[in-house]
Structures are given as structure tokens and as C-alpha cells.
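Structure in C-alpha cells, see below.
One chain of protein is taken out of this complex; the other chains stay put.
We call the chains A, B and C, going by the order they appear; numbering starts again at 1 in every chain.
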Amino acid sequence: MSKIDKVVLAYSGGLDTSVIVRWLQETYDCEVVTFTADIGQGEEVEPARAKAEALGVKEIYIDDLREEYVRDFVFPMFRANTIYEGEYLLGTSIARPLIAKRLIEIANETGADAISHGATGKGNDQVRFELGAYALKPGIQVIAPWREWDLTSREKLMQYCEQHKIPVDFSTGKKKSPYSMDANLLHISYEGGILEDPWAEAEEDMWRWSVSPEAAPDQPTYITLTFENGDPVAIDGERMSPATLLEKLNKLGGANGIGRLDIVENRYVGMKSRGCYETPGGTILLKAHRAIESITLDREVAHMKDELMPRYANLIYNGYWWSPERRMLQAAIDESQQVVNGEVRLKLYKGSVSAVGRRSAESLFDERIATFEEDAGAYDQKDAEGFIKLNALRLRIAAGKGRKLI
Amino acid sequence: MSKIDKVVLAYSGGLDTSVIVRWLQETYDCEVVTFTADIGQGEEVEPARAKAEALGVKEIYIDDLREEYVRDFVFPMFRANTIYEGEYLLGTSIARPLIAKRLIEIANETGADAISHGATGKGNDQVRFELGAYALKPGIQVIAPWREWDLTSREKLMQYCEQHKIPVDFSTGKKKSPYSMDANLLHISYEGGILEDPWAEAEEDMWRWSVSPEAAPDQPTYITLTFENGDPVAIDGERMSPATLLEKLNKLGGANGIGRLDIVENRYVGMKSRGCYETPGGTILLKAHRAIESITLDREVAHMKDELMPRYANLIYNGYWWSPERRMLQAAIDESQQVVNGEVRLKLYKGSVSAVGRRSAESLFDERIATFEEDAGAYDQKDAEGFIKLNALRLRIAAGKGRKLI
Amino acid sequence: MSKIDKVVLAYSGGLDTSVIVRWLQETYDCEVVTFTADIGQGEEVEPARAKAEALGVKEIYIDDLREEYVRDFVFPMFRANTIYEGEYLLGTSIARPLIAKRLIEIANETGADAISHGATGKGNDQVRFELGAYALKPGIQVIAPWREWDLTSREKLMQYCEQHKIPVDFSTGKKKSPYSMDANLLHISYEGGILEDPWAEAEEDMWRWSVSPEAAPDQPTYITLTFENGDPVAIDGERMSPATLLEKLNKLGGANGIGRLDIVENRYVGMKSRGCYETPGGTILLKAHRAIESITLDREVAHMKDELMPRYANLIYNGYWWSPERRMLQAAIDESQQVVNGEVRLKLYKGSVSAVGRRSAESLFDERIATFEEDAGAYDQKDAEGFIKLNALRLRIAAGKGRKLI
Partner (left out) sequence: MSKIDKVVLAYSGGLDTSVIVRWLQETYDCEVVTFTADIGQGEEVEPARAKAEALGVKEIYIDDLREEYVRDFVFPMFRANTIYEGEYLLGTSIARPLIAKRLIEIANETGADAISHGATGKGNDQVRFELGAYALKPGIQVIAPWREWDLTSREKLMQYCEQHKIPVDFSTGKKKSPYSMDANLLHISYEGGILEDPWAEAEEDMWRWSVSPEAAPDQPTYITLTFENGDPVAIDGERMSPATLLEKLNKLGGANGIGRLDIVENRYVGMKSRGCYETPGGTILLKAHRAIESITLDREVAHMKDELMPRYANLIYNGYWWSPERRMLQAAIDESQQVVNGEVRLKLYKGSVSAVGRRSAESLFDERIATFEEDAGAYDQKDAEGFIKLNALRLRIAAGKGRKLI
């Protein structure tokens, strides 16, 4: 075991990370710095201060990172229409590099030689925290208590609390959810419990951010989203900050039953796991972003983005936000977004979001050419013959030489 | 102008292709063979016989290709979770290579030296028909009247009918739709009219296959889809033929308002165009196929499929079904599907389809390992440390040598 | 035929383009502006002035574009280690977008409404010139005489010269090469003649830029190449301009028999064609660039570059230098090159170039870690176990469930 003097812990204020504070103090005989961030998880972060103090923590960081989170992580990711395995909007993954970055910044400020987190040894989050930390500060040490200790059951944890006089009310008073949940401004996730059987349907009362489509209003809601350089900047003409905008989209989406997802995904550590997600605002945003791109992006640029996207999604899912290859891809993505400006009109209704209109001063949609009516020579249909003939040439030569395709 | 003796025409029995019959006869002084296929467009094909006869056609082909269409084209395409530009399920594109193949088969049977079709010079379909034809019979000649004649307005067409005594009732008696439509078992499409303004919302009464989500039942419909080798074979345990199954899914989807899409897409000939599509069964099938793959496919295979998919979609959209590169990709896709067996339970409701359960005898989901509970040593959490450390090594070396990521 | 007032012609001063001058004047009754560029083809460009004047041309442009060519086209392309179809260094392709750009600039300066060139209708160059021109000035008209006129044999051309009093000595006095050749600072190419039989070996006396390996010196030549941001800036410590440097490398390579290539390639217009190329400096540069990247680039960045390269090569080969998708890829490539600084030592000998040493202040090569000797804990071998175990997990789960790989 390494010698550790001071460790910065990603501290939620909940029971588990409170136990970790004490366990770090005892196991490593080191000072613990706590770091609690508001990234839109929907819980007060200020109460974490008193709890940390009660545990003897002297350096306590409580940050509101919501704007930075949406501006520098969520929006850049959406520029690529990023989806993991065809369905998952990466709501957990994209929050991790920000936490990793703050942990390292605080380690630098406080002179800590280690960081710690409450992620388990089976999941993706440990990887995301630690890859980020190592990439930003290669000499940092990492303590992952769940991989080290033997408090492997809730009973043992509670026993530890008792022995170490960690106040019971650190546990949330509310009835414990049967699911393992995680939330930030982009989404809320559910794992575990009944979901460990991939054939079992999630219970209706599991979902927290969205009404069921059945319960959504019987009238559709229409909104208009304005984009600048690929990022949304206004709803119905009203400009707002990134976090405010995403929060508003979450409310709109949630009220209309939008953004629920139930999947089995492949973790980086090698196993499949069932997850349910609510991403109301993100689901709307993805639809809208594709719609504004559909009239402003060149075809080949759009196709190249689609081909690059899966690996960009992998990078984020696997924890490589802070990597040179992500920066390289981001350079290409961002280059493409300078022209992605304009408005998208969306219809939200009972779980669905549709783009029903899109317009832009930079639109490449050319009505003169696209029309079924007379186009006054804007397009010479005879060009198509040569186009087809030469595109067919290699196929004709091959067929002429006896190659069979059937 | 080439010398043509006999031409096989893709003949719908409608006014436009009836005019083409006469125009071919007159312009090329050649015999016309008509070919009318039922690919599930929802209109009788038999009436085309009398019309063709009235136009003096002697060789008339009327084929029911629905099973072949779904089995050999639609299902293979869905094995790849194919989507063009993130949204379009390729309902028009995938029907064209079958038509091209039959045109060539009939040309071979009848000794025709040319084929002809009623697609315009601005669209993708001309490319798909002709690339397919050239690839399968390199010496074939192609006559594309819309690229050649001067009947460029409806008035001129009607005038031509009068002059050439083409019965007026060849025009469909029904009120002419303001949209250009195309349908087959996979979808129905709408273009033109008001849709030429991408900001204008499609009118509700445009949609023909699906009720509006608003009008869909207030109770969800649950179905179970069975897959074998990546293809669906049964609904709720009842085995049915490919075409029957897709038709059933279309009904189920349509009744629940599923599968509407409104997009601006990039045509192969270089312009953007607005299209609206209803793909009820296909939308369900895509969701279900991803769900069954999620528990049966290896992660890296799934990711490779996702990375290859956009270019496979491009191939189909652009008309290269009959090409060696499509066969090469198909070999990889089909290789991956041998294990894609099992059942998916789906919830259909007001425009949305969700996978709520999936199970398979070949599932790779390992509950022992995935569990949040004690796993009795199935997974050693300590392995994660080495995994992360070595994955981080290149990043740490770089950071240690001063490389910056922020 | 369109009405043309003034056309800018890419004019070599040779017989063919001289005929084109006259043919344009006669056929289109328009003014011709000639543009002759020195891009390192190794022939005087100034004589083109008198020839153009003799043909009655009033606006004559003669530019030395060598530095711009190497700096803005050749070097950016080499940053990607670009090779077409595994072997071809794109020496012709990369020169075309520069010509297209200048043609359009001159059209803008002179108020011309058309451009013209001497490329045939079978080749790639017509595509490259015209795509570039259309992309930079969409309303420009293009006249491609070889696709229009009937001077399809040398006899007819000579007859035309006589009839139109084009001085015979416009034809190069030297014995006409049996090959169609093209040269610029990056390479010289040979096509046609005996090469049209892909089984026939090129004659030794065809090659012009390099001695045969057999005739090269018996002693190897060693040089050191310095790179900054991915571009070479000095040879053996002596800084020189881009064009000077490439010219020097050509001499060094040519003297050592380096850079000959004999391939069958696939043209964009659909046919295969045999080409022989000499790219002495480029061959050295590619080897050196890979070598400097090998110690300065992150692994994943290098791999991503390798995966993107073939389509970047396609873009250039097919004439899409002036396209948004090339710019998008270039943004990613250039982002990666900021760290590509250092020196490479190369051995040139009898047709081969080897990298024998590479060093850089930004090297990521870590001798402490890489060593076979004791590394004093720089690398913990035990980490490898966890790394392998988790990378194997998905394979083990699959095998445990009966999946077979053999």
C-alpha cells in the first residue's frame, strides 16, 4: 500500500461516500478533501458541507458546475449526434470527465497526492474517473475503496457506520430505491434490482423524470429551437444559458413522456448490463440537431460524421474524453459545425418528438432544384445519364467479363 | 438514338407509365413488354393487364414478389440495423434492386435489348434501377423517358394522352394527391407539394398508413417477436412467412401511430430533398432487432456493425445493392447473425415502440457477473486496476512528458 | 452550346493546348486567356508567352507556383501519410486543385465566364479540374475540348495545325515519347504505350527522374530530415523552403534509385489503368514522416489516422480537395501534427529508403518503461494480468456459454 498524505474524494454526501471518508482516514491515515459538485443531479449539494465537517474534513469543495458541464461536455458531444450502441445518449459517461478534471484541479490546489471515488470495480465509472485523472496528472495515485475493502454488503457497511460513529441520518431518509440510480442534467439512470433480469419489464413507478406517455397531455406541444454553430441557444426565440436551456428541455420532454430508454449495453470492462435511462431534453436535442444539420451540412460531411460517430461514442463511453484521439475527432466535428445555424420546429407528443420544420440562413436546401415542378433549367436531367453510366462502368466491365452478382 | 427492338418497361398501370408505353412504341418503333410487380404497394396489380393489352402490349408480366422482397431484401438489410443519415429506413431504396433484377430476368426471357422505367432524372430511383440493370446485364440499353422527352408538365402529358388515345381512366379516378407517393411492404413515402418548403409541417391528412399518435389507442399493445439468425420469424409465438409478418407488423404499428418520419435527406444526385415516410413495421423491427442483438452479439461485433452500417446504408441508398462491395459487407453482416436468436417483448403506444424484455438461449448476458449483489467470485474487482493502469499507460507517459489535453 | 465571351485555359505551351487555343477562338468566338504554371514540371514556362502571343492571346498569365504547391498541397497531404490503393503517392492528383484554384482566380480577375483544360474525357484530371472549379465558382462554365471535338487522332490534330497555321515547332522538337507523361515537383508519371499491357515490364529507358537501382551508388547515402508540426523543414540541419527541400529530396532519391512504382490503379471514372511513377522525394518523405510520427504520436491518434487515410486519399484522387469533407478531415489531421517535431535519420541505398534513427524533444518513447532490463518499478508487470483478464472477459463469457470460435 502506497503512502498517501492527502486524498481528494468525489463526495456526494450520501452514506457510501461518507463511509469512504472515514475509511480513507483510517486506512491510509491521511487527510481527506471532499469535493461535491452540482451537475444537475437534482439534490442539494450544500448539506454535504456539514456532513463533511462532521467527519473531520477540513478542506471542503462544493461547486456548481452545471453551466460548464452542459457547455463544455454535453453540447460538444451532441455536435456529433453521439449515440452508444445505437440507443444510449451517454448521460452518465459524459459527466465523468468533468468530475475527473475537478478532482485533479483540486488535488493541484490542495497539494493532494491521491484521488478517490465511490465507483465499484465492475462498472465503467471507475475507468472514466481514473483514465481522466491519469491523463491529466500522471503521477496521481488513485484509491478505489470498492476494489480494496471488504465492506461488500449493505450489512457490513452499516456495521462499519456504527463502529465508526458515522451518523445514521447520512443515509437518505427516504425509502431506499430498489435501483441503483445516477442523475445529472442530461439524464437519470437505473440499474440493478429487477432490471438484472433482461426479460423483466421496468416497473412504471421506477421512472422519475418523465410521466408515462399514457399520462402525457392529449395535446401536442410545439417548440422552436435555435442553433448557433451546432449548439442550441434559444427556445421559442428566448436565449438562455446552456444549463438553463437543457433544464427547460428536460421539463418539456418529461412532461410529454419523452426520452425513456430500456437497453442492455456492453460495458468496457467486458460484461453486458441492463440499464434504463430517462433523457428527455437530450432526446429532443438529438432530434433537433439532426434536423438543423439536415439542411445546413454538406452530404459528405454528414456521412463522414455518421461514420466517425460510433467510435467517438466509444471513446466517451470508455472514458477517453481526456485523450488526444478525442481531441482529434473533436477538431473534425467542430470544424463541421460552423455552418450549423438556424431553427427547428418540434412537436412533442406522448413520448415522441418529431421535427416538423427546419429553416436556416445557411440552408443548402435548394427549392429551385429539388422541385418536382418545372425548374427553369436549374438542373439538367440529361446529366444523370452520364453520372449513372460512369458510376456503372466498373460494374459493367466486371459483368462483361463474366462476374456474377447473383 | 440507339436501335431498340424490344424494351421491358416497369409498368404500374398508372397514367404516366401508360404514356411511356405509347411513347416508347412511337419513339423507338419497338415492342414493349410490361412488367408489373406486387411488392405490397397496396394496389391491385391485375388491372394492369387489361391496360397493357389495350396499349397493344403482347408480353405482359405480372408478378407477386412480396415474399421474395421481404425475405431477400428487407430482412438482410435489417440484419445491419440499417439507417440512412441517422433516420431513414430506406423503404424506397431497398425495393429497387428487386425491380431491376426482374427487369433483367424478363429481358433475358423475352430477348429484349432494353429496359425502361418511369423515374425522373432528378431522383435516386433512376440510379438504382439503372445501376442494377447494368451490373446484371452490362450490354442492356436503358431508356429513361423523363430524361429524354419534352412532356415536362402535366398538361403536356394529358395532351399526349388525347393525341394518342390513351384512355383517360388510366389516370386514377381518385382525387389526385398533392404529394408524390411511393409504397411497398416496407413503407409509403411522400414528397413534393407543400413538403418542398422544409419549414412547413406536413398536413395530418397526408399520412395514410398510420393513425396519428393522438388517435392511437389509450392502452399500449404488447407483442413478442421471435428471431432466428437475425430475422424475425414469429409474432407472439405464431410463425409466419416474411411478407405476412411484415404486413402484420405494419398493421400493429400503424394502429399505434408508429413509424412516421419527416426529414430532409441528401440524394445521390447531389441535392437535398424533403421526404415524409411511414414505416410502421420497419420501425418496430429495427427496435426489436437491436434488442435481440443486445443480448446475443459480442460487443466488438456489435460495434463493428455500427461502424460499417452507415456505408452499407449508403450503398443501398445509392443503388449499389447489386455490387461486389455490398456482397462483401453482407458476408460480414450475415456471419454475425448466426447467434441472433431469441425473443423480444415490445410495447407499442401512441407513436412509440420500446423493447421491454429480451431473452435468448444464446444470451451473453451473465447475471452472475452483472449483478450488484455478491457474485461469489465470478468477477475479480481487482482486475480492474490493472486494466485501467495499462489502458492509461500511454496517456500517463504523454502527460509525464508534458503533453497537455486541456 | 453556351455563349462564352472569355475563357481561361490551362496552357502548357505544347502542341495540344496550342491547338485548343485556336479551337476555342474559332468554336466559341471568344477571347482566350492563357495560364501557364511552373509547378516543378522541369520545363521552362516562359517560352509559353511567345507562343500564346503568336496565337493572338492578349492576357497571358505565367506563374511560379512551386512554393505554394509544396507548402499548401503536398505537405498537408503528407501529414496524413497519404497513399492511394496501398501504393500510389498521388503525385498527379495533388497538383490539380492548385491549377483549378488559379484558373478560377484568373477568371475572376479577367472577368472570364469559362475555363478550359486539355485533359481527356477518360481520365481523372478532367474531374479534378472541374470539381475544383465548380466548388470555387459555381456559375463558371467549363469547356473540355477533348470531350467535344473530333480531333481524336494525332493525324487530325496535325491537319488542324496546318489548316490553322499553328507553327509546327510548337510541337516539342525532341523525339516524341511513346508514353503519356506528366510531371510536377512531386513526381513524374507514365501511361500508355507498352504500359497498356499490364503484363509488360516498363522499359528501363522510360524512367527519367531516377537512375535504376542497379546504377545507383554502391555506398549508401545518409541524411537527416527535421520536422516541425508534421512538415519537413531542413535536410542535414539546413533549413530550406518547401519547394527547395522537395527538390533536394528528389535529387537525393533519384540518385539512389528511389521511388519507382509500377501499378494498375482504379480511376474515378470507372476503369483500371496502368501507371508508372517516379516519386523520389515523396518516397523518402513518407518514410521519414512515419518515422517521426512513430515516436511523437499517441497510439490511438496514429491508428485513427491510419483508418481515415484511405478515404482522405480517395478524396484527393477523386478531385475533392476543394470540399468541406476534405477540410473536415484536414482539421483532424492537422490537429494531430502539432507534436510531430524532431529528426529522422535515413539511409538511401539502391532503390530503398530506411529510417535508421529518430529523435524528438516530444518523443513519447520511454526507455525506462520499454527496457528489457530492470525498470525500477516504472511498469508493474502485475497490471498486465488484470488488463488481460478484463479484455478477455467478454470472450470467456461467450465461450462459457458455448460459443465456438473454431
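Observations on the structure shown:
Just so it is clear, contacts are C-beta pairs under 8 Å (C-beta built on N, C-alpha and C of every residue); 3 or more make two chains touch, one makes a residue touch a chain.
Please read all numbers here as calculations on a predicted model, not as lab measurements.
Checked against the full complex, the one of A:M181, A:I194, A:A255 or A:A398 touching the unshown chain is A:A398.
Although one chain is not drawn, the whole complex shows that of C:D16, C:E228 or C:E265 it is C:E265 that touches it. Where subunit B meets the omitted chain, the residues involved are 266, 269-271, 298, 300-301, 304, 311, 320, 323-325, 327-329, 331-332, 334-336, 390-394, 397. Along subunit A, the points of touch with the absent chain fall at residues 298-300, 339, 362-364, 366, 369, 379-380, 382-387, 389-391, 393-395, 397-398, 400-401, 403. Against the chain not shown here, subunit C presents residues 81, 85-87, 101, 120-122, 126-127, 130-131, 134-139, 144, 146-147, 152-153, 180, 191-192, 196-202, 213-214, 218, 220, 260-266, 269-274, 290-291, 294-295, 299, 302-303, 306-307, 310-311, 314, 322-324, 327, 345, 347, 349-352, 354-359, 363-367, 369-372, 374, 379, 381-385, 387-388, 391-392, 395-400, 403, 405-406.
In this text, only the chains that are shown with their structure count from here on.
The centroid of the Cα atoms in subunit A and the matching centroid in subunit C are 42 Å apart.
If each chain is reduced to the centroid of its CA atoms, subunit B and subunit C end up 40 Å from each other. Rounded to whole angstrom units, the spacing between the C-alpha centres of subunit A and subunit B is 31.
Each of the following residues of subunit C touches two or more other chains: 298, 300, 390-391, 393-394, 397.
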